[in-house]
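Note that one protein chain is taken out, while the other chains of the complex remain in position.
What follows is chain A.
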Amino acid sequence: MMSAGPSGDEVGLESSLEASITSTCSFGPSRARIFKIIVIGDSNVGKTCLTYRFCTSCFPERTEATIGVDFRERCVEIDGEKIKIQLWDTAGQERFRKSMVQHYYRNVHAVVFVYDITNMASFQSLPSWIEECKQHLLSNDVPRILVGNKCDLRDSIQVPTDLAQKFADSHSMPMFETSAKNTTDHVEAIFMTLAHKLKSHKSLILSQPPENTVQLNSGAKTTFPCWC
């Protein structure tokens, strides 16, 4: 009685999540490198929608508060190599991140910070998220990116792009503004860029010996362009 059936591009979260889980990783997990990416940020900034968009190519019309952590994954092929991207979608409420989410920082390969460009408070929370992240991560060279979500709501913007860009620069992070709702807003490209960056990262070897010969298609060190 609770889950909506598929209708066009907007799909009940539950039904299509199952589809994504059964269909995504058709090549065996043992042969694919695994990139574990944690997605964090305030409540209601759109973390679930972003991860859902990337893993299923759909925008979930009805999402709920995430309790604890949800897990989504998608297998991609980059330069002929099969890679499994695991997205850990975390709860935004402070009490969860204080005592529960730390478990999921273990062996994490990249961090995506998300804020809502129509909600200044969610942007102002970023320093505390970044600080907590530093405490949990053992290594300083774990790639991190900043994503301003909901840029389809142009009339309600509270966080100017230049302000966010300056903040991102000061923390040496690439910054993107996007919308999980609009198909044209490059959610796919953001995560794929991150995957490319991870693929080039020598320390991220899991199930294969080091590969030093991979050529990057996109920038590995410098900040990325904002596509909005």
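Here, a residue touches a chain if its C-beta (ideal position, glycine included) is under 8 Å from a C-beta of that chain, and two chains touch if they have at least 3 such contacts; residues count from 1.
We adopt the following convention: contacts and distances are computed from a predicted model.
Per the UniProt record, the absent chain's protein name among "proteasome endopeptidase complex", "Aldehyde dehydrogenase", "Mitotic spindle assembly checkpoint protein MAD1" or "TBC1 domain family member 20" is "TBC1 domain family member 20". Looking at A:91, A:133 or A:151, the residue that reaches the missing chain in the full complex is A:91. Considering the whole complex, the residue from A:69, A:130, A:157 or A:189 that touches the absent chain is A:69.
Across the entire complex, the residue among A:59, A:104 or A:123 in touch with the chain not shown is A:104. One chain is missing from the display, and on chain A it is touched by residues 1-4, 12-14, 18, 21, 29, 34, 36, 43-44, 62-71, 73, 86, 91-93, 95-96, 98-100, 103-104, 106.
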